[in-house]
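Have a look at the structure below, then the notes.
Of the protein chains in this complex, one is absent; all others appear in place.
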Amino acid sequence: MKNDEPGSDLLRGKLVRLSAVSPEDLSKLIVGWIQNSEYWRLIANGPSFPLSQEGLRKFMEKHLEKDDLRSCFFVIRTLDGDRDIGEIELGGISYARGESYVGIGIGEPEYQGRGYGTDAMNIILHFAFTELNLYRVSLTVFEYNPRAVRAYEKCGFKVEGRAREFFQREGRRWDLIHMGILREEWQAQNA
Amino acid sequence: MTNPISTPLFDGKLVRLTPLDHEKDPEIVSGWTHNAEYVRMTSLEPVRPLTAAQVKKQFEQIDKEMDEGRRLFHYAIRPKENDRLIGEARIEWIEWSNGTAQLKIGLPDPGDRRKGIGSDVLRMLLRVSFRELNLHHLEVVLPEYNVPALRFFEKHGFKIEVRRRQAVNRGGRRWDLISMAILRPEWEALNEER
Partner (left out) sequence: MRDRSELTSDMLRGKNIHLTAQDMEQASQPYFDWAQDAEYQRLVEDGPPVPLSLKGARESNEQGWPEDDPCNVMFLVRANEDDRIIGFVNLDYISWQHGDSYMGIGIGDKSCWGKGYGREAMDLLLRYTFTELNLHRLSLTVYEYNERAIRMYEKCGFKNEGVSRDYHYREGRRWNLVSMGILRDEWLEMNGYSVP
């Protein structure tokens, strides 16, 4: 079945699929990933901090188990080997405006820079535009992560501005880059 | 040397920044939620009228968030000469390690606008943000159709940074969402000129 028909496997790509895990398993994964403070500082605004698994599990139980219209969280799992390698989520979903934010992180270092993240991003854009029927997807990315900026541009995101001197890390300030993609742009990209 | 902390942070020329009154204010704020023009100018969420009881519950949430999270400061705007509630002001989404926050100012009654009250409130918010909270980057997010607000913040030194294309859908068409911001060194420079 073609991928754009309602019956097709929506959450499956070429290298990965998007999946759900229990708060227990997810907290174990994330604790592992954030031991590497570089990972945290690539994906999060707040200060890097080695959270405990218990604290994370409780946080996830509170936020992930209930049916929430405003966010959708997935684990990124490899098709080959069923390995959980990262996380991707839609957040701040506003149906009235037709917009959502997306955030992604590849926590397992050996899977970075090899197209797994891009595959996951393509799946979630397909999900956002043809299942949630949103109109635009936004994201923010740190100036010091040019690899990510290029990957997002390849998916079709356009830079929409910069919040100047938004971060302070390692003794200097950095800009936060804002990007966005509209449904018609995504459709043209994937025609 | 004058006492450095003697500047009144919450007393302006025309108005004061004060706490919410959980007994008297919910009724008034409930009226604001029924003011579709005001809500559409200042909020991205759809208009959703609330009863006074529902507003009171929101106040409790605000207090809880301010007390526990310390990432939000919510003020009621009142004239200097009485306790009438005429508006709301917020410093929110504070990220302390980076020194960033979003500002929000609302004056629901058009009769209170264009009198210098907005400028009075903004001056106080900027002063608190830069001289007490020690923040670096202050942002406001506005729909492109709110031209008076865009001009107001530009007058006060904010610069346009981001344009989220067609992120608002209202009145039968789409509009861009604009972020404007001012940095601490810019504000310091503007203040020296005065």
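Letters A and B mark the chains in the order given here, with residues in each chain numbered from 1 onward.
Here is the rule we go by: a contact is a pair of C-beta atoms (placed from the backbone, for glycine too) under 8 Å apart; a residue touches a chain by one contact, two chains touch by 3 or more.
Just so we're clear, the structure is a prediction, and the values are computed from it rather than from any experiment.
From the options B:33, B:129 or B:179, the residue with contact to the chain not on display is B:33. Within the set A:24, A:110, A:131 or A:153, the residue that contacts the chain not displayed is A:131.
On the side of chain A, the interface with the absent chain consists of residues 69, 95-98, 131-133, using the contact rule stated above.
As for the chain not pictured, it touches chain B at residues 30, 33-37, 40-41, 46-54, 57, 145, 147, 169-174.
Going forward, only the chains that are shown with their structure count from here on.
Computed centre separation for the pair chain A/chain B is 31 angstrom, with centres defined by C-alpha atoms. Chain A contributes residues 45-47, 94, 96-99, 135-136, 138, 160-168, 173, 178, 180, 182 to its touches with chain B in the complex. Across the interface of their complex, chain A is touched by residues 44-46, 95, 97-100, 136-137, 139, 160-169, 174, 179, 181, 183 of chain B.
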